[in-house]
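Here it is, the structure in full.
A single protein chain has been omitted; all remaining protein chains appear in their positions.
Chain naming follows the written order as A, B, C, D, E, F, G, H, I, J and K, and within any one chain the residues start at number 1.
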């Protein structure tokens, strides 16, 4: 049974309360529940974290090789600013999928660019909580 | 039963032969077969086209409202240059999903920008033929 | 009696249905009717086309010299991307007027720049269907 | 009977003498005469000014609400540099039309951008003195 | 008793009527009244002007040394375009404070840059009429 | 009695020792003392933190709703680089005021841009420790 | 005997009439005649097309592999705008030579950049109809 | 005897007091005296003005043809922002020389660019009051 | 005996495993061993840390004055994004040397710029683990 | 019999040894031999130089008028940096052809721009040593 | 008697023959004659050189201190590309004046920027051979 590290980036603990017109009304707990259900269907183990600290995300990715087989990550705000997370993902050299709840291409200009996208396998953006489920399926297929 | 218009953009008829290191060795026919199988599972009707002409894509999208309920589109090269396809998608006002075989963020700079992404619901990029299947699932969920 | 080639660019067949908050609720047929009425008043013959294909617009302009005396064109989305239509207009060397329904300067940044404007006599933008009538008057005056 | 404030921007007092290859040989007096004739036909009252001072243009626009129903303005050089005139037009909140004698898109790069265009209803550029007549007609139609 | 020159830039005479969603419903007279009250509390003399002319603002600042001890200025639109006002402030070499009613960083891109900010002591932006009161307090403290 | 969260960003613990020519010789403890005095006058409760970790600032802002009524923040270096703090401020949706000791517009180019300014009510910059007092007054007035 | 696909891009059907000061007075038929004569000397078969439609150029290049051994192309206006033709040339993976009648580096700025040049073997620009003859010789040598 | 219009731009009335490290300690009156002496030597009549208003400079240049034979101008801050003065100089079509006291190329980036320089005969920058004398000599030589 | 604070930035704990083609196969422990040997030769004390957290690096630098005499730092990914570390280094005002294992000028564009380089004494880049030894020698010489 | 000056720019003496994957394995002597053979066929005299010094290239071009009838030049690295060679070519006013061994459009960004291309008749790039032969033919045809 | 080093940059030996519409018909010898005459009047010794080699200009400037008291330089094409000449001028630390025959601000964009201007006392541009005479006068005045 393969193991997947799931990382929710900064401010996602506010989900359901913060700007519901952009991020929807589903809480992070509900998304995690839905991810676990999908993981069982796909025969994957999940370890799930939410971090506001860039450094903790770098820590977690740095420790993933040997413990996990793939990474599902929503880097949130750090998507656009963190070379450190990019380097961590590139260094870990595990199959990784980047997801976003909102369509980042339809928002402010500084959100159009992703520092992490070039070092992951692929990116899924804009489908709300469903982005995570699709991302997990994509990762499952990469892990085969 | 809902109907989905599937549009493959320019040069995708070459799939399997063109730059396999980037686009893989699966042919367009194989992708369409896989899409039809997934559509049956999702209870969707598909109408599939491959067009090298920007104008034909604009035509097809312009005629979609009233005939289809959603659009799955890989605009390929026109992703980066076609204001006309963007306007058509925006004007048709149907749920639409943009997919790409390769990770466009890991390629040449002029492929990082998408003119169509801001007017579709979401974008899936980098998972090879699997991008299409995930895209159809995302669209199915939007059509519910 | 002088003859004018009228060209409506891509997606204008959707007029009246697409984004009425931007483009208004008047259909293309109604605009054409209004143009024909104004042409009779100005003693001009009109040949009117709507094209979604950049190539067809290039074809039509290329065949205009010898058949028409002037061109009234709303290049729509191709305004911002088509060097080919610019070259066609420059090559045809007929008096030409560019019109836009919406105020392109008040919309997205990529709509502020016009590739065709530098090679036509003048541009009229922002007055809805009235832009066409004003454009035909301007052209009539250039043809005297 | 509706009243229209007509503003000619800086250097237009030189019209007919300054760079006739660009601006033509018609004097400002002749243009005003032609505007007054057209105004009678359209049943509009005109108040016409030429100002070299940015501040006087801001003054005049600031005093227009309550005294005029619309504004016809050729901001000339201030088109490209005056945030103050833009703010005045936006603040006055009257229907306004921007006109230019020459085709500003066919001239130096710094003339392609208009700070005022996004806050007026529409823009007419390139038809020499006829730009004013067309502008007045456009404004008349907006005032109905 | 120290004397402060207060300068309101272009279009501020429209305050209360122009775009109340951005600038609020308080008139310039009310702001001046509130400033005078605060000045009495701070034991400052005020001389207050509103100018639409860049040149008059340059005049007034140029004459300030010897007559005033500090400057409170809302350069409004000239904030973003006037090198002349910047040079005047720098040349006068009096303590100066720049205030803005609206949060200029939350508006159009061309309002994010201030030519005058680098030559004043500090800037206060976004608190409506309260920006002026805070600015006067800041200036009072600089004048001690 | 309303409660205000005060956040001092990275390196501000060095205040009074670091580059006194830019930041002055007042220590952070002295600023906090002055803030508490002013808070008593304004009948506000304060909770004050200094954080060098971007993630801790995101944590603190994320926990503020329900515990505090407003935020007074000097994001220091993170002003120019942190999308995460911006998202946190926007998500918390509390009245917030941004302050800076030095005039950031008179320093290096990369300090002119603020990622956080567009999502707070207003910004006060350049008055040394007095910037904090003015900021607290501005916040008090927003909380009424 | 090797076969070469010759593609003339948009507006080249006007050759000899359009802007003779830039493009010369030789017609497209005369150029084709000269190309056929040179081809006989070089023992090459030619298939020659002129297309105004970007999509037709993409079609023709897409069908070239298996039917032709090399491509001689003057993409004209599409040189500067067509990612689709670039992708087609790259996908076809045949030796290709790009030619231009005029010296594109001595014209408007937007003509200095070629999207197709990086994916062809080489480029010949500025020698009028002679550019084609030189291009065919270059291609003949690549096909040996 | 030829007549020369001398224009000193904004803030130059402060000369000798404003930033003497940049502009020196000579007053404008002293410069004018030195110019008049040089004019007598060169057998030129001078009319000298200092204006803080962009509009007054435009007025003066607009009235120069027929009254003066050449223009000596230090546009100061308006050098970098005034399209109106550029248009006036171009429209007046008199020999004109631009002078600057300081070396504008050694100062802030926004002072490196001159809008007026392309429409005058030449520019002299960096020699303090001597720039004016050299400018008058250059103009005298152009007027022969 | 002088004391040096050595800081390894984010992801350097992965050294020897991450992208060996770029960073080599030497582990961080081996580098530290080599640094300690060199320090003994140079009669320096070392305190060595590896941090993935930007905030911890800021903490450590902030506490260095009074405890250390110099800083040897490889900011890794934070080189390109951290204004906070730059401010910390500038505030600490100790002699500091920046080192990089790889030649950052030969990598992606966003790695060419260093926010920290302008505030350290010098930079050594491209010599693998030897960069550290050279850096320590440079620092030793600065501490004399 | 017409005479042609052939100039090989910097580093071309290394040809055959330097980066053969980019420049091929043919030596400069072999290229010169091939050029002389072609020149005999075309009835042209050649004078051939290789220069590493920008100044020597400027010298040679400056002395060409009166001694040669045309110039064949591979400016190599100076293509992208030398305004002096551009000025020399423009000043000499002889027919000139620019050649490059490699396809400069397929290499680093700073090689895409040619300072010399706008002042020569045409440019041939990408055909290895054959670029020279084609260039000589093009020049021969210009000299007729 | 003070000594001045006069340096004419690349291609100036062609003067009188090269592009007379831009540079005039006066030869370099005539300019030197005129300079010597003016030098006698100003009681200056001249040493005059024309160099096409950037390195020779750097040599000459490097040897000037101790042998000359000032430098009059027309760096021609190297104005826009040579950091080495800039460094030489800055290092020599002699009063220096930069002159240009043509108005570089009215020519191609790449000629608007001068690398040398920020390190000389002043710049004179646009007066043909008279630029040199004015420059020598300016230098004479600096040498007093």
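Here is the rule we use: contacts are C-beta pairs under 8 Å (C-beta built on N, C-alpha and C of every residue); 3 or more make two chains touch, one makes a residue touch a chain.
All figures in this text were calculated on a predicted structure; none of them were measured in a lab.
Peer 1: Wait, the hidden chain, what does it touch out of the ones we have here?
Peer 2: Per the contact definition above, the missing chain touches I, J, K.
Peer 1: For the chain left off this view, which of K:82, K:103, K:123 or K:137 is in contact with it?
Peer 2: Hidden-chain contact among the options goes to K:82.
Peer 1: Among J:77, J:93 or J:143, which one is in touch with the chain left out?
Peer 2: Only one listed residue reaches the unshown chain, and that is J:77.
Peer 1: Which residue from J:19, J:41 or J:67 sits in contact with the chain not drawn here?
Peer 2: J:19
Peer 1: Identify the residues of subunit K touching the omitted chain, counting contacts across the whole complex.
Peer 2: 53-56, 58-59, 62, 65, 81-84, 86-88, 90-93, 115
Peer 1: Tell me where the left-out chain touches subunit I, residue by residue.
Peer 2: Within subunit I, the residues touching the omitted chain are 103, 105-106, 112-114, 117-127, 130-131, 134, 137-138, 141-142.
Peer 1: Just the residue numbers, please: which parts of subunit J touch the chain that's not shown?
Peer 2: Residues 9-11, 13-14, 17-19, 51-56, 76-78, 80-81, 110-111 of subunit J touch the chain that is not shown.
Here is the rule we go by: only the chains that are shown with their structure count from here on.
Peer 1: In contact with subunit A and with subunit K at once: which chains are those? Just list them.
Peer 2: Where subunit A and subunit K might share a partner, there is none at all.
Peer 1: Per the centroid of Cα atoms for each chain, what is the distance between subunit C and subunit K, given in Å?
Peer 2: 54
Peer 1: With chain centres defined as C-alpha means, what is the inter-centre distance between subunit F and subunit G in Å?
Peer 2: Taking the average C-alpha coordinate of subunit F and of subunit G, the gap between them is 62 Å.
Peer 1: What whole-Å value do you get for the distance between subunit I and subunit K if each is reduced to the mean of its CA atoms?
Peer 2: 47
Peer 1: Among the residues of subunit H, which are close enough to touch at least two other chains?
Peer 2: 53-56, 81
Peer 1: So which chains end up touching which?
Peer 2: The list of touching pairs comes to A-B, A-F, A-I, B-C, B-G, C-D, C-G, D-E, D-H, E-F, E-H, F-I, G-J, H-K, J-K.
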